[in-house]
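For this depiction, one protein chain was excluded, whereas all remaining protein chains were kept in their positions.
Letters A, B and C mark the chains in the order given here, with residues in each chain numbered from 1 onward.
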Amino acid sequence: MTKIILILFIITLLYFAIANRLMTYVKILALQGILLFGIAFIELIEINIVNLVLILLETVVVKAIAIPVFLRYIIRKNEITREAEPFLPNSVSLIIVTVIIVATFIISNAVNSFHIPKIYFVSALSALFCGLYFIISRRKIITHVICYVIIENGVFILSFAMGNEMPLLVNLGVLLDVFVSVFLLGIFINKVGDVASDIDVSQLSSLKD
Amino acid sequence: MIVAAIFVIIILFVITVPFLKAYHKGNAAIAAVAAIAIISSYYAVIALFGYDTAFIFPGSVVTGEIKILIDPLAAWFMLIINFTFITSVVYGSGYIRSYHEDRANITLHWISFLLAHASLLALCIVRNSVVFLVLWEVMAMSTFLLVIFEGRKSQVIKAGINYLIQSHVAVLLLTIAFLWIASGVKSYSFDDFRDFSAALKPGSQYILMLLFFAGFGFKAGFIPFHSWLPHTHPAAPSHVSGMMSGVLIKIGIYGILRMLLELTFDVKTIGYTILIISILTGLYGVMLAIIQHNLKRLLAYHSIENIGIIGIGIGIGCLGTGMGNSVMASLGFAGALLHTLNHSLFKSLLFYSAGNINRQFHSMNIEKFGGLIKYFPHTAILFLIASLAICGLPPFNGFVSEFMIYMGLFNGTSMAPFPNTLVFILAVIGLALIGGLAILCFTKAFGIIFLGTPRSEYASININEKHWTSMAPMYLVFMVIMAIGLFPQVFMKWLQLPLQQFTDITQVYAPATGLTIINQIGFYSLIFIAIAALVFALRTLVVRKSKITKDSTWGCGYVGNADKMQYTASSYIRNYRKLAEPLLQVRKNKMEVKGIFPDEAWHHTHPLDRIEEALIKKPLKIFQHFLFRFSFLQNGRLQFYVLYGLVFMGLFVLLPLLLSFINRIFTN
Amino acid sequence: MLSFLLIIIASLFFSGIINRVKSIASGRKGPGIFQPVKDIIRLFRKRSVISKTTSIIFQIAPSIYLASVIMAAMLVPMGQGKGLLSFPGDFVFFAYALAAGKFFNIISALDTGSSFEGMGSSRESLLSMLAEPAFFIVMGSLGLITGYTSFHEIFTAFYIGSHITYALAAITTFIFIMLCMIENSRMPVDDPKTHLELTMIHEVMILDNSGFDLGLIMYTSCLKFSIYGALITNLFAGNTPVLLIIPIFLLVQVLFATAIGFIESFFARFRMGHNAQFVLVLTSLSLMVFMGALMIVGKLN
Partner (left out) sequence: MILLYIAGALSISVLMFLNRNRNTGRILIAVFILLQWLFTVYTLLNRNVSQFSFFFSDALSIITLLVLSIISVPALLHSYDYIYGEHDNPRTRGLYYGAMMVLIMALTAAYLSSHIAVTWIFVEITTLSASALIFHRRKAGSIEATWKYIFVCSVSLTLVFIGIIFLSIALGNVNETNLQYTRLIEVAPKLDVFWLKLSFLFIFTGYTAKIGLVPMFTAGIDAKDKAPTPCAALFSSVLLNVGFVGIFRFYTIVAHTSVHSWANLIIITAAFLSIFVATVYMFRLKNIKRMLAYSSIEHMGILMIGLAAGGIGYYAAILHLVLHSFAKSSMFLQIGHMYKTYNSKEINDIGNYYHYNTAGGVLLIFSFIAITAVPPSGLFVSELYIFKSLLTGGYLYILIPLLILLTMIIWAMGSGIFKMLFVPVGEEKTANTEPVNNLEMMLQYLLLAVVFYLGLNPPAGFVALINEAVSVLTI
C-alpha cells in the first residue's frame, strides 16, 4: 500500500516539473501532505498513540492545510504573477527529474545493506535532489520556499522509514516543519514579504563581492 | 640578569613615554637605548674576553626550555648593534623633532625603536628556535612600524607592507627549516641541530643549509632576495634607514654565520654557493646603485653591494675551513666580520648625512642638488669621508676589511684545484670591479650633490646641521671609522675569539693566520696621511706668498651663466649606462630637440630592478590574474549557493562510483 | 730606498724623452729632455687663479693626488732591493692608493662646476674603474705562480725561463704599458695634444687648475710613468743584484719613453666610445695571463 503512495509521491514530482503555475505548485504541496498523512497512518501504526496522533495532526494540519493556504494567501496578497518562470523549458526539467529518479533507483540498487524498503530511500532522495534542482532552476523566491517544502517532505518520508525504531526522528522532522512555518511567518509577516516576495531572486542579489 | 633588566627598561619606557612632551620623548628614548646598550655591552665585552654568559629559562610548554648564550660571535654583533643604535637614537631624536605635533605617532615610533633594539640584541643570544622566530617577527614588526613613521604618504605604507611581506616570507622559510629539524629532534634547542643535520643525507644537509641561507638572505639582502631594500630605505626616516642598513640586515649575516656554526654540512659546496651568490650580489648591487637618482635608493643598493662583499668573505672562510687552510679561513671570516662592523659605520654615517639634506629639502633627488658643500660643510666632509671608506680606499676602515678579503682570495687561488680557481679569480675580478664602480658611484653622488653650483633654486635655506643631535653621532662614527682605518690591530684583538669559533687558530697574530699584516696596514695608512699632509703643507707654504685671484670657472669662451650647463648625475654616468644597458633595465622616455630654435626638450630615465621585475612583480601579476578568475563564486545568487553544496556532495558521491566503474572496465 | 730615488730621477726626464722623440719623429728638433721639469718648476713659482665656485676640495685634491702616487712609488721594489715599504699584499695597497688619488682628482674636477670638467671626470672614472681588474688579475696570477703576495717577493721569485713565461712576460708588459697609458690618459685612449676639449679626458679635468696645483698634477703624471717603468723593469730583472739593476732600470725607462713617443706620433687615438671596449680587452688579456699561470703551476695542462 505504502509503495503505491510513494509511487504517487514520485509522480507528483514529475508533475511539479511540468507544471508552470504557482497555484499548481501549492496544490501539489497539499497533495503531498495528504500522501504523507497516508504513509504515516499506515506505517507508524504501532508507535505509541500520543506520538502518532501528534504526527498525523502535524501532517494534515501543517503540511496539507496550513502551509498551502498560507502560501496561497501570500500569492494572492502580493498578486505575484501566476507563471512560475523557470529558467529552463519544462520538457528539459522533466527529463532531468526523470534522470534523477532513475539515478536514485540505480544507486539504491547499488547499495545492498538495507533493512528498510528501498522505495523509501528512492522517493526521499529523488525528492531531495528534485527539490534542489527546482530551487536552482526557478526564479521566484516563493518557488524557493515551495521547493524547500518539497525537500522537507522527502526528508519526512525518509524519517518514516526509521519511524518504528526511532520515533524521535519523525518528531525531529515535525520540528523541522515547525521551523519552516516559523520562518515563513517571520519572513513574510515582516518586510521581506513586501520587499521581495513578488520579485525574482536576481533582484535580491546585490550582496556580492 | 641582563634579560630582566632589559625587560624592566622597556616596560618603564612604554609606561612613561606616552605622557611625556614630544621633545622629551626623544631624550627618554636616548636614555633607554643607552641603558640597554650599556647593560648588554658589558656582557658582550666580557664575552669577547672569553667569559661567556649562559643561563637557561624554564620556558613554557610551547617553547621548551630557553637557553641564552652570549658567545663571542653574538657579542661582536651585539656591540655593533649597540653602537649603531646609540648613534641612531641620538640622531633620530633631533630628526624627529620637526614632527612634534603628532605626539601619538612619535610615541609609537620610539616604543618600536626600543623594541627593535631589544629584539635584535635578543636574537643574537637566544638559542631556541621558537623563541628565535618570535623575536625575529617582533623585530620585523617593530622595524615595519619604524619605516611607516611618515605613513601619511600612501607610498610609504606600500613600501612598508612590501618590507613586511618579504620579511614574513623569510620567516616562513626559517619556520620550515626549523620545523624540519624540530620534527627530527624533540626539542627546539639549537644544541640538537648538529646531531640532526649530521644524521641527514648530504643532499638534505645542503637543502637545509640553503633554506637557512635563503631565510636569512632575505634579511641580509642577497640577490634575489634584495628587492625590499631599495623600496624601504627611501620610505623610512633617515636614522631608521641608517639603523636598518647598519644592523638590521646584519642580523641576516649573523644568522648565516650562526647556522654555519650549528649545522654540519659539506663546507666546500656551501662555500662555493655562498661565494658565487655573493659575487653576483655585490656586482648587481653596485651596478644598479650607479644609475639611481634617489640618494637613499642609491645607498640602499650599496648596502646590497656590501652584503655581497661580506658574503665573499664568508664564502672564502668556509672554503678555507673546507680545504683545511686556516690562513684563508681566518682571513675570510675576519674580513667578513670586520666588514660587517665597517659597513654599519660608514653606511649609517652616509644615511645621517643624507638625512641632514633631506630634512632641509624634503627631497632625495640628486639632480636637484649641487654646491651644497657651501651650506653643509660638516655634512659634506663627513659624507666624503664615508664615501672614501665605502669605496674601500686607504686610509679608511673599508680598506682594511677588503684588504683581508683580497688576501684570502689570492691565498685561495693558489690552493684550489683547477676549475674552482676560476671562481676565485672571478671573485677577484668582481671585487676589483666593485671597488671601481663604487668609486664611479660615489664620485657621482658626492660631486653632484655637494660640489659645483646648485641645479635648482633652493628655497630659503636655514641650516640646522650644526645641532648637536646630528653632529655628535656623526663625528662619533667618523672617529671610529678613522680608528679602525689606522689602528685595526685593536679591533683584530677583539675579533680573536669570534674567529676561533670558526677556525682552529688559537692566536690571531700567529704567523699562520696571515693576519699579521693587518697591524702594518694601519701604519702604512698613517704614512699615506703624513705624506699628503706634508705635500699640502708645502703647497700652503708656497701659495701663501703669492696672492690667489678668484674668478669664475673657465667656460670655454661662454660668458653667460653656465650653471644649467653643468654635468648632471645622469650625464655623468651616461657612458657607463650605455656600457651596461644590456644587463640593466632602464625605462627611458624623452622628447628630442628639433628645429633650428628648439624649445624645451627633456629626457627621463627610470632605472628598474630586473630581478625584481622578473621574480616578484611578474609572478605576482600572473597569480592575481589567476585569483581573479575565481571571483565569480560569491555572486549573490542564491541558486548558485545551493548549487555549490550539491556539486560538492556530488563530487564525493559520484567520483568514487565513476572510478570504481572505470576500474571494473579496465580489470576485465 | 734605492728604487724610490731611481723612480724620482727617472720621473724627471721621462716625459722629456717622450716629447723629444715625438718632435724628432715629426721632423723637428724639439726641446731638451728636462723641459717638462723646467715647466713644472716655473708653474710652482706662478700665482694661481681659482674658480669662485670651487671649495676646499679643489685646493687639497692635487696634494692628495700627488701623495697617493708617491705612496705608490714607495711600494715599488728594485731588483733585489726592497721598496721603501714592502709587505704581503702591498700591490693591493698600491692599486687602492692610486685609486684614492684618482678619486680626489675626479671630485676636484667636479668641484669647478664646469661642464667640460664634468665630462672629463666622467670619462676618467669610467676608464680607470674598468682598468682596475686587469691589474689585479695580472698581479694575482704572478702571485699564483710564485706563491707570494708582495711586489718584491713576486718579482724576485718570478723567473723567466720557459716558453709560457716568455708569453706571459710579453702580455704582462703590454698590459702594464696600457695601464700606464690609461692612468695618464695618453695615446690610445686620449691625446694630450688635442685642442678640442670635447675629445679630452685628463687635460680637460685640469682646465681650472693653475700655478702650484697644476705643477703638482703635471709632476704626478711624470711620476706615474716612471713607476710603471719600474714595474716593467722588475718584471724582467726581478732578482738581479742592486748595482746591476740601476743601468737596466734607466735603459728600460728610456726604451719605455721612446716607445710611448713613437706610439703617440704614429698612432691615432681611439674614438671615445671605443675606449671602454679597449679597456675591457685588457681584462681578457689578463685572463690569458692567468691561464698561463695556471699552466705553469700545473693545475691546467
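Assume contacts are C-beta pairs under 8 Å (C-beta built on N, C-alpha and C of every residue); 3 or more make two chains touch, one makes a residue touch a chain.
Keep in mind that what you see is a predicted model, and the values were worked out from it rather than measured.
Considering the intact complex, the chain excluded from display touches A, B.
Only one residue in the set B:108, B:256 or B:274 touches the chain that does not appear here, and it is B:108.
Interface note: of A:88, A:103 or A:116, the residue touching the hidden chain in the full complex is A:116.
Across B:46, B:69 or B:133, the single residue that touches the chain missing here is B:133. Of the candidate positions B:204, B:365 or B:624, contact with the hidden chain is made by B:624. Interface residues of chain B with the unshown chain, by the touch rule above, are 60-63, 102, 104-105, 108, 130, 133-134, 136-138, 140-141, 145, 148, 151-154, 157-158, 160-161, 164-165, 168-169, 171-172, 175-176, 179-180, 182-183, 623-624, 627-628, 630-631, 633-634, 638, 640-642, 644-645, 647-649, 652-653. Chain A residues in contact with the hidden partner, per the touch definition given at the top, are 111, 113, 115-116, 124, 128, 132, 135, 141, 144, 148, 151-152, 155, 158-159, 161-162, 165-166, 168-169, 172-173, 175-176, 179-180, 182-183, 186-187, 190-192, 195-196, 204-207, 209.
What we mean here is this: only the chains that are shown with their structure count from here on.
Contacts between chains trace an open chain of neighbours here, each touching only the next in line. Across the assembly, the mean Cα position most removed from that of chain C is the one of A.
The two chains most heavily joined by C-beta contacts are B-C.
We define each chain's centre as the mean of its Cα atoms; on that basis chain A and chain B are separated by 69 Å. Computed centre separation for the pair chain B/chain C is 36 angstrom, with centres defined by C-alpha atoms.
Centroid to centroid, with C-alpha atoms defining each point, chain A and chain C lie 100 Å apart.
Residue ranges of chain C in contact with chain B, taken from their complex: 44, 46-57, 60, 62-64, 66-68, 70-71, 74, 85, 87-89, 92-93, 95-97, 99-100, 102-103, 106-107, 110-116, 118-119, 121-123, 125-126, 128-133, 135-137, 140-141, 143-144, 147, 149, 197, 207-208, 211-213, 216, 273, 276, 283, 287, 290, 294, 297, 299-300.
The part of chain A that touches chain B in the complex is made up of residues 110, 129, 132, 135-137, 144, 201-202, 204-209. Within the complex formed with chain A, the residues of chain B that make contact are 631, 634-639, 642-643, 646, 657.
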